[in-house]
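Only a single protein chain was left out; the remaining protein chains are all shown in position.
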Amino acid sequence: MEYIVQTNNLTKKFGKELVVNGISMQIPKGEVYGFLGPNGAGKSTTIRMMLGLMKPTSGNVEIFGKDLKNERINILKKVGSLVENPSYYPHLTANENLEAIRKIVGVPKARLEEVLRIVRLQDVANKKVKGFSLGMKQRLGIATSLLNNPELLILDEPTNGLDPSGIIEIRELIKNLSREYGMTILISSHLLAEIDQIATTVGIVNKGKMIFQDSIEKMRMLAQQQVILRVSQHKEAWRVLLANGIKTELAQGAIFLEDGSDHHVAEAVRLLVQQNISIYRVEDDRKSLEDIFLQMTKEEFVK
Amino acid sequence: MMLQLLQADLLKIKRKGMWFLAVLGPVGVVALQMVNYGVRKDYLLQQNNDYWGSYLLNTSAFTPLAIVLGIAILTSFIASIENETNAWKQLIALPISKMAVYLSKFIVLSFMLFVSSCLLMVFTLAFGLLLNFDQEIPFLMLLQYSFFPFLAALPVLALQLWVATVSKNQGIPITTGVLGVILAYSAFFLPDWMIWKWPTLVNEWDNPVINVWLGLSIGCLLYMMGMFDFTRRDVK
Partner (left out) sequence: MLALLHSEWFKLSKSKIIFLLFVGPLVGLFGGLAGNLLNVGEQMNQWYIPLLSMNLTYAILFLPLITGVLASIICRYEHQEGGWKQLLALPVTRGKVFLSKYILLVVLVLFIQILYLGAIYAVGIIKGYTDPFPLTIVWKSVVGGWIATMPLIALQLWLSILFKSFAAPFAVNVVFTLPALLVVNSERFGPFYPWAQPFSMMYIGGSTDDVFFVPYDQLLIVVGGSFLVFFLCGYIYFQRKQV
């Protein structure tokens, strides 16, 4: 498995505080990696260590198979990033802001217009950034991160401050970049619903530790999946199922099947039909990513 | 790469008023003499027969003060451009070495001071000619008084750049600048080894070139110290 990013026991201590505690992150090539965690969990610090903005207390970072400490400049040539609030020069126009970065990464001038077009800022190219709205500044930050056609894109809260249509645009953009250009993308976000829609791999940190790292399907499977049956005589149905050894719960006027496997559902339906109970709905009680996330981080809390 | 960094830095100081200040410095220094000679020219001419010499001396009395304060202001400006939105984190995450970033800023500032020194020479000469001294123009002295203070002030530049880049609160470098100008003003009472005395081109051996050599060497040293400290710091 080719890992674009691999951190080995990455640790960062600020004085006595252990902000990042032995994080071993693995981002496979071409994946959209959702980096999740409560506030203060150490996400931003980890990202800064990945970009060489901060030096780890121990552990190391490997990107594109190279050690960040030794080959930082080579690595960063193919990385684009947007960390926390977008940074810009308020007294310069959007074009000038991009130009200040372009000069350093060395891509052709035509790229400026390309990236502005990608984030739909081409009409305000010559307007000073200090007059931009929050969403426009965010989009400019994303445009800046795309300047050098990176193979790895690191986005910290990219949809911050965007309105719903803006959020959808960015979501489509990310999907596109991943699909068409094969970009590996790391997104750190609080908008779990967004991550749910675009991430293919997920890494969850809490209090500096990585508590889960796997594909998003596995994460969804982790949650207890229940199947809901909406029937005509629920009390009766409940008794019938229990009598036949099928674990169910009666709540909110519906039957909750604890085991949602196909075989069980089929069995339950057959039993109820045999008893002449009408079945109105068979639904998936899918836990949202939010619930799963809260569940996971709460468990750590309790521990 | 260095060239591109310099170009980027020159782009960033547009419309910040920094070039205006770089011009204002020499204008101000000569303007003070315009007032001085405008009000009491005869009295001043009576004092000394070497008209050009005393004119240059009068002008250069203010040069160290203007340079020390100008350095404090320009370095604070150039640091605050990046500090405003914490653009350091964007800049350092680019494929460039941190040392190059620091060096680029130092060079841009030195260049601006050099331009100021050139303008100082031009304006000093211009007004001096206007004063109609009818004496031979001491070009060597003019060059000396225009460029030596800049070279001798390089350690101050290195120090201020370092303080301005590592301080979150720009009040600290500005206050350092205030202390610096007070020391520069009291240069007469200062021991020869203090960096704020050097732009005045005064030392016990009466040889201003010594101050220039001191400025270049200690300037390099302080610059390296600042650069290495900058490199090893985390970007918050």
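Should a chain be cited, it is by its letter among A and B, assigned in written order, with residues numbered from 1 in that chain.
Basically, a residue touches a chain if its C-beta (ideal position, glycine included) is under 8 Å from a C-beta of that chain, and two chains touch if they have at least 3 such contacts.
Predicted model, so just to flag it, every value in this text is computed and none were measured.
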item: Omitted chain's touching partners, listed by label; value: B
item: Contact with the hidden chain (one of B:8, B:30 or B:66); value: B:66
item: Residue ranges of chain B at the interface with the undisplayed chain; value: 17, 21, 24, 28, 32, 35-36, 39, 62, 65-66, 69, 72-74, 76-77, 80, 84, 169-171, 174-175, 177-179, 181-182, 185-186, 189-190
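Please note the rule applied: only the chains that are shown with their structure count from here on.
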item: In the complex, chain A residues that touch chain B; value: 48, 51-55, 72-77, 79, 81, 83-92, 96, 99-101, 103-106, 144
item: Complex contacts: residues of chain B adjacent to chain A; value: 1, 4-5, 7-8, 11-12, 14-16, 81, 84-90, 92-97, 232, 234-235
